[in-house]
Every structure is written in C-alpha cells, then in structure tokens.
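Only a single protein chain was left out; the remaining protein chains are all shown in position.
This part shows chain A:
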Amino acid sequence: MEISDENFRVWTENTEVYFDGIFRLAGPDAYAPIHSMIVGLLHEGHKQVTFNLTGLEFLNSSGINLLAKLTIEARKMGELQLIVKGTNQYPWQAKSLPNLKKLHPLLDLRLA
C-alpha cells in the first residue's frame, strides 16, 4: 500500500511503515487517508509494527498530530510492540519524537 504526492511518500512493507519526504498537509482531514492505512496495519494482529521515519525530512504540527494519534492507537493494543526508527540528521526528530515515548512508555524509540 502506498500514498504519495509531489512532496512525500508513505508505504508499507510487511510490518514496517516508511515515511519519506516532507509532510505539510493542511490538517487532520488531509492526513486521514494515511491515518486509515496505518491504523489498518496496526489492527492486522501483528506482534510488532515499525514506523521508519529516517526519510522524513520535515513535518508540520498536523503531521506530529498524526504520529501521536497512531502512537495512541498502538498503545491501546496491549500486545503490539511499536518501534519508531528515526535519525538525528533531521533536527525535528530529536526535538519532537521523545514526546511519543511520553505518550506510550513501551514504545521502542531508536534515534540514530
């Protein structure tokens, strides 16, 4: 499954979701198709799902809201291990990704 426009691409490979490019959509409605695609994966019964953000250069606050909502969705599913892979190459990740850990202490945040 893949959703993309001229600035970003989001796709799934098995239990890993890849986010690539620049997320600067106008709000929750614009992010809704991406939200639905990933919530679908979270509910497929896997033991573990990974969000790979290493290609996500920039995102606006509505994009942060999307990641937070997905984290809360994963938190609700007690048996599901959520791994978030990030990079220190893009400054927003070191600044804002630790908030996801505050929302979901069992989340495995890997910033390299």
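Definition applied: a contact is a pair of C-beta atoms (placed from the backbone, for glycine too) under 8 Å apart; a residue touches a chain by one contact, two chains touch by 3 or more; residues count from 1.
By our rule, contacts and distances are computed from a predicted model.
The unshown chain of the complex is recorded in UniProt as "ATP-binding protein", chosen from "CRISPR-associated endonuclease Cas1", "Acetolactate synthase small subunit", "Multiple sugar transport system permease protein" or "ATP-binding protein". Remark: the omitted chain is touched by one listed residue; of A:Ser4, A:Gln48 or A:Asn99 this is A:Asn99. Residue-wise, the contact with the chain that is not shown comes from A:Ala68, picked out of A:Ile3, A:Ala68, A:Ile83 or A:Leu111. Contact residues of chain A toward the unshown chain are 22, 24, 26-28, 58, 60-62, 64-65, 68-69, 72-73, 89-92, 95-96, 99, 102-103.
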